[in-house]
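These notes concern the structure reproduced below.
With one protein chain removed, the remaining protein chains of the complex are shown where they sit.
We just call them A and B in the order they show up, numbering each chain from 1.
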Amino acid sequence: MAKITFSIGGVHPDDAKLSRGCAIEVLPLPQTMYVSMAQHLGAPAKPIVAVGDKVKTGQVIAEPGGFISAFVHSPASGTVKSIGPRKDLAGNNVTHIEIAVEGDEWVEGVDLSDTLVTEIQEDRQAILDRIKACGVVGLGGATFPTHVKLNPAPGSVAECLILNGAECEPYLTSDFRIMLERTKEIVVGAAIMQKVLGGCRTVIGIEENKPEAIEAMKKAVAELPYKIEVLPLKKKYPQGGEKQLIQAVMHREVGSGGLPISVGAVVQNVATSLAVYEAVQKNKPLITNVLTVTGNCLPVEKQHNYLFRIGMPLSYIAEYAGGVPEAAGKLISGGPMMGRAIANLDAATVKGSSSILYLSAESTKRGQESLCIRCGRCSDACPMGLEPFLLHRLYKAGDVDGLEANAAQDCIECGCCLYSCPAYIPLLDRVRQAKGMAMAAIRARAAAKQAAKESKTK
Amino acid sequence: MNSIVIWTIVILAGLGLVLAVVLFFIAKTFKVEEDPRIEQIEKTLPGANCGGCGYAGCHAFADSAVKASDLSAHFCPVGGNEVMKKVSEILGFAVVEKAPQVAVLRCNGTCEARPAVNYYDGDKSCRVKAALYSGDTACPFGCLGCGDCVDVCEFGALSMDPATGLPVLDESKCVACGKCVKACPKKLIELRPKGPRGMREAVLCRNEDKGPVAKKACANACIGCGICVKTCTHEAISLENNLAYIDPAKCKLCRECEAVCPTGAIHGVNFPKELDKAAVKERVAKRNAAPAVANATVIPSEAKESKKEVSNG
Partner (left out) sequence: MAYIVSPNPHIHASVSTKKLMLDVIIALCPAAIVSFLFYGLSEIAIMAVSVASCVVLEWAITKYLMKKPSTTGDLSAIVTGILLAMNLPPTCPLWVVFIGAVVAIAVTKMSFGGLGQNIWNPALVGRVFLLVSFPTYMTDWTVPAGFISNVDAFSGATLLGQVPILGALEADKLVNLKTLLHNVGGSAGEISALALLAGWVYLLVRKVIKPWITLSIFATVALVAGIFHFVDPAAYTGALFNLLTGGVILGACFMATDYVTSPMSSWGGVVYGIGIGFIVMMIRYFGSYPEGMSFAILLMNTAVPLINMKFHPRKYGRK
């Protein structure tokens, strides 16, 4: 079997891909949709429509609010009913554009056919412009604007494009389904990004628990005229973490605080690749994504993989799938290791939504916190080689210098430490705060240095 | 036997003497010359090293105060005016008086008024909870109830009330050091002037949602209706982002706003008499019903009356 994986830490949760057999279904349009202005990393988008405006499906309704930001498009045709604060899944107010859905009339110039377009005609800049105009962001979780990531700063050279099909989070199957059902589109998307990055080595990494996807991908790569490798990976969480995947595939490590491009790597999710394909070859903006409705308290026949329009309320999708199961104790958007608990089911889906996961209270409720027994399981599990028990102690003592010296800022918040702690100490909860403290100290120092430099030149 | 005892005494005494001389010279050689006033000031300070003044501790405060050209940037909230007067005397600066302050929690969303809509299962820390989401009630502005403020208070002035789920302040212990203000991730705690004999009015809410949303989340929320603003005859209340705020400098403690507030978001404390809401409401209604021209003359007298009522009580 596959032997390739990252070398430090990692855990092996039960992969529980219960909904792997559910083909992607298309959700019908609801009456109202709410499009969030903060669906991506970076500055929120600025609405460019007014209340009462008629909008078409795929029409730009908000533009980037900064360099790291993205366009937002209307998910349906209808009327803008309101623009204002609405609670997101964490219950915090975020500006949303409310659209009263009247139909599904698309803007012109979008190729809605299913035909596969394999020829990449545009040049590099045109492709980047198209990706930006279509609002494509990284769909692996971080929702970093793709056009920024594919356009590394001058001087840095991309040596390897890694397509992340690891889907190492338990339960989630949306990436798996698109790898099965939209295989060729993903490969073409990868080829497009390969072209943008100057024809570097391109690898599609897939964990070995998805043999069907590996096979389908190998077949598609063989049939299409691009130079792309398919790499089966050993199953281990968090393989899908950018830094871990780079180490697994390239045997290189991104330095602390550095970007993947510093070691010549660019990592993109397979779902992003699909979005890139649709944007560049079909001129179709990112208004749909695939989401899994699953959980350990939901019978398999009630589990689904849905193609949803971005802006559908989570509650609408849950209702359509048959309602929230009675045994559900926690609702999660995303995987059980890194997903976010849903505090407000009325929240709208965003570009990065990947699942509605129902976990039973028994399986998810945390145990009573007890004293640290110094077993060292947290540091064995940490894929960054950190010592969560130590960071925890330093955080409690408020020792910011100690936190920085012990690399609290390197934490990727994967959750392996808390997952493996026998004393149920909320390690990640506190290490995340510790990380914030260390980062703030580093930033403050950098700012002071900058200020000193400026005053010197004056 | 005898000689052993004598020798022991001699050796020990000699050793003690030699070490004392060594210590004396070490202390002399390594003595750090310091402004003697620093020590003087430090002695007057409470010595709590709480950092409420903005310096690392009492010594740092004294060190900085000695070097300062006036005391405008130095105030020990724990010692208050009394201590600052002494410090000013030591340094020969003019005395700067500050009104004594007290920490006020601007949330009155009790468990009853603001029912939980979900169950929080993370680390029992407001910082962690606030970073995760809006909280276990429908109000995204209110108190999270994990007691970060209680944990940082070095004077034991704060404690959690299990009945309300909110921290309660023991006014006699609060020194307004401001640690809780910094600790609260929802910025709910404000240092407000203690007021004459502790009497003060405040809007105990920070909900900026629109009225119906706020009301649905919490029965005690400020719904931004503006009735208090209209009622106040001293222009002490401002309304911004659906939230009223009483300026303590302008408030005359007439308690009319408290009486007319439909949700009970405005609270007065330490008043000797209980507020007769109905009577005040009636009075306000009568005044509002009076012709607009007359208003100008009526208001001051009414206000005076209400002021008298307070001081009488």
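We adopt the following convention: a residue touches a chain if its C-beta (ideal position, glycine included) is under 8 Å from a C-beta of that chain, and two chains touch if they have at least 3 such contacts.
Fair warning: this is a prediction, and the values are worked out from it, not measured in the lab.
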Of A:Glu208, A:Asp399 or A:Glu413, the one touching the omitted chain in the full complex: A:Glu413
Residue among B:Val96, B:Val117, B:Val229 or B:Ala290 touching the omitted chain: B:Val117
Touch with the omitted chain, as defined above, among A:Ile68, A:Leu224 or A:Cys372: A:Cys372
Those residues of chain A which, in the complete complex, touch the missing chain: 8, 11, 13, 170, 243, 247, 253-256, 258, 324, 328-332, 336-343, 357, 359, 361, 363-367, 370-377, 379-380, 382-387, 389, 406-407, 410, 413, 415-416, 418-420, 422-424, 426, 428-429, 432
Contacts of chain B with the absent chain, listed as residue ranges: 116-123, 128, 131-133, 136
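In this section, only the chains that are shown with their structure count from here on.
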Gap in Å, rounded to a whole number, between the CA centres of chain B and chain A: 43
Residues of chain B that touch chain A when the two form their complex: 117-118, 121-123, 125, 127-128, 131-135, 138, 140, 209
Complex contact set, residues of chain A against chain B: 85, 87, 90-93, 330, 341, 343-344, 365-366, 426, 429-430, 432-433, 436
